[in-house]
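Complex shown without one protein chain; remaining protein chains in place.
Moving on to subunit A:
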Amino acid sequence: MDLFSNLELGVATMLKPMNILFCFVGAFLGTAVGVLPGVGPLATIAMLLPITFKVSPEASIIMLAGIYYGAQYGGSTTAILINLPGEASSAVTAIDGYQMARQGRAGTALSIAAIGSFIAGTVATVLIALFAIPLSMLALSFGPVEYFALMTLGLVASITLANGSLVNALAMILCGLLLGTVGTDIYTGSARFTLGLDGLADGIPIVAFGAGIYGISEILTGLEEELTKPAEVAQISSMIPSREDMQTALPPIARGTILGSVLGVLPGGGPLLASFGSYALEKRVSKHPERFGKGAIEAVAGPEAANNAGAQTSFVPMLTLGIPSNPIMALMMGALIIQGVTPGPDFMNTHPALFWGVIASMWMGNLMLLVLNLPMIGLWVRLLRIPQRALFPAIIAFASVGVYSVNTNPFDLVVMVAFGFVGYLMTKLRCEPAPLLLGFVLGPMIEEYFRRAMTISQGDPMIIVQKPIAAAMLALAAVMFVVALMPTIARKRDEIFVEDAK
């Protein structure tokens, strides 16, 4: 099948009333959680996963995807209006966006952010469609050795591009891999590390795990310092940007789209890295870098385009290779697996309607977001007045019911609470939860491929070096890790993410 008939199938899938509805629900919820500080897309997706099991895999992934990229739109709204990024990836937008708002140009900043995101989302959708086929063709020729190498590369790359201590992140991956081994061994049927509990016989339930590590632990973090006053919201004047503003903003949008698309595909990349990268790039190419930090429109347009492009292209490794590049993708992959669909190289052949439908829905979702965000900005501003003390009980209630409903097993709630505590402890010890989740999801697969590879070679580990593709991937992983450990690069990494820590 060629690209056009594929896209035709995708559009046909997207236009089913059920899918349109869920795309809208996803985009709407995504904007809402993006606007609300303290509620992230990860926690939301973890909470809503159980609900999605009641609908078709198409509708559920379309909705979850909508939440993910919708949050990128919503996050910028709070960043511009109250200088409080709703999402980490909007932290850069807050720098110049809020300055623009203080100068009475909040409307311009908001519409440039939305238009930039829309353009980036549209281009990224086309890019995904173009690159998905060749990537999965390549992956189809892979055997267990190559898969083992590819997953190792994915895990290593995901931590070298993320922030925080490398050694801690590596340790978190290993913990994730170990947690992934809990449950019944697929080859021998013996129970492993279940502590004799029936609830762990099928492994640690992923929804409870995700809801605990992200939802519950985020609430504990939020309760450390409670906001007593509702934030002050900047006044919005005209929403229509001037011709001059558009002309200044378009080149950064184009650059941000390309940069974001590339950084999104990389494991561990995605929207956060994309927006920081784009800000740095715009500052470098600008003729007036001194205006940055004082309300430069380029510094809003570029990063906003980049984070949306990055959010979308981060679907590529999950959909084509079966390797999630960030925790949100890991949760979505978990959702697909529970629905009986395993993403991987032959995913687009076995489930073409699902694959192309999701891609087409991204474009539709972006269109909906444009409508949701520009004329309806007043609604989102009002959302900022909801006090946090009403949100936290809602998250806890929905997470409890949601997690319970997956297996109708009360034990899953105990798992959620346990991992909520672990997640909170981890943030206190400066260990990122993201590599833990990635290791947990990839663990069972990496173990299976490792065992199969070693069985083929009769226990000779040298098989990894004898296969050229696998050897190249492992070498690349080693190089990335060593480079990231070098003092100069390590300092650069700290600089890039230093804004995020504030």
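Keep this in mind: a residue touches a chain if its C-beta (ideal position, glycine included) is under 8 Å from a C-beta of that chain, and two chains touch if they have at least 3 such contacts; residues count from 1.
Methods note: contacts and distances are computed from a predicted model.
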Among "RNA polymerase sigma factor SigK", "endopeptidase La", "Tripartite tricarboxylate transporter TctB family protein" or "Fe-S cluster assembly ATP-binding protein", the UniProt name of the subunit that does not appear here: "Tripartite tricarboxylate transporter TctB family protein"
Listed residues A:Val11, A:Leu84, A:Val126 or A:Ala171, member touching the removed chain: A:Ala171
Selected residue (touches chain absent from view) among A:Phe22, A:Tyr73 or A:Tyr424: A:Tyr424
Touching residue (missing chain; options A:Thr221, A:Thr248, A:Ser286 or A:Gln339): A:Thr221
Subunit A, residues in touch with the chain not shown (by the definition above): 51, 54, 167-168, 170-171, 174-175, 177-178, 181, 185, 187-188, 190, 192-193, 216, 219-221, 223-226, 228, 387-390, 392-394, 396-401, 403-405, 408, 410-411, 413-414, 416-417, 420-421, 424-425, 428-431, 447, 450-451, 454-455, 457-461
